[in-house]
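With one protein chain removed, the remaining protein chains of the complex are shown where they sit.
This part shows chain A:
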Amino acid sequence: MSQPESALADAQAGGRAPESLAALAARHGLRRAIARPSMPAYLRQLWDRRHFILTYATSRNVSKYSESALGQLWQVLTPLLNAAVYWLMFGVILAQAKHIAHYPAFLVTGVMVFTFTQRTVTGGAKSISSNLSLIRALHFPRAALPLAYTIQELQLLGWSMAVLVVLILVMGLPVTMLWLLVPVALLMQFLFNMGMALFMARVGAFARDINQLLPFILRTWLYASGVFYAISDRTKDLHSVLRWALEFNPAAAYIEFMRDLLIYERFPERWAWTTCIFWAVFALIVGFWYFWRAEERYGRG
């Protein structure tokens, strides 16, 4: 501070002790710029930003396919092509179709439900790290970003569900009262995904390498979640702890729940409800709390 070039600053500032500036600030009600808001205040800020979150999610979906010739049609084509590839692999070549009734509907339900969670996790992990310029320019609760990515995937899922419903009708499966529970199933999964996106957003913000690792983790999860096969068929001979772990897997639980409603025409069992609700509440609370704890550190350093 004693270098000549700062002499003037010293002359202007040094005369008054730092306490007097702090006191001046206090007298005029000025506050320090950096502080993490309390949880209720944070939730309120997020609620105030709901229009931004929704618009940001929609805008990302619109801009995503704007370069391609078929445009928004890809929102329907992508899940269809995905299901077709899996049907070729598992239905035809590995002949699962013989063991499982209504295999195309069984498979497409699994693929779509799992894809919703998978894409949310991938997007959530990038939601902070790929939006640093936005974070460094504007003030908003950072949780808006992972939440917007989750809503973006929910909008995509809407298209997939439409495809799925058409497929189920074409296959001659009946429309039942149980379909009314589909939004409930989606809500539970949506809450779970929100929690996962928030959790992964913080992980991805500080450990960039996770984006390289994530595809492998997610593929393992995919194969363990009974997307292509019925878990109950495969786990008969397994140790009960392992079987329990496989069935407690949130992705498997949400997939089975949806299959109960759409294909098996049965009201989900109590343990299915318990698992689905548990994961939704647990993931949301832990994810939100974990994300909020680092709120003031995103986009810095």
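Note that in this section a residue touches a chain if its C-beta (ideal position, glycine included) is under 8 Å from a C-beta of that chain, and two chains touch if they have at least 3 such contacts; residues count from 1.
The rule is simple: contacts and distances are computed from a predicted model.
Asker: Can you tell which of "Aspartate carbamoyltransferase", "5-methyltetrahydrofolate--homocysteine methyltransferase", "Phenylacetate-CoA oxygenase subunit PaaB" or "ABC transporter ATP-binding protein" UniProt lists for the chain that's not drawn?
Answerer: "ABC transporter ATP-binding protein"
Asker: One chain is left out of this view; which of A:T55, A:T176 or A:T220 touches it in the full complex?
Answerer: Of the listed residues, the one touching the omitted chain is A:T55.
Asker: Decide which residue listed in A:A69, A:A137 or A:V241 touches the omitted chain of the complex.
Answerer: Going through A:A69, A:A137 or A:V241 one by one, A:A137 is the residue touching the chain not shown.
Asker: Could I get the residues of chain A that touch the absent chain, sorted low to high?
Answerer: 1, 3, 5-6, 8-9, 12-13, 15-18, 20-22, 24-25, 28-34, 48-49, 51-52, 55-56, 59-60, 62-63, 66-67, 131, 133-140, 296, 299-301
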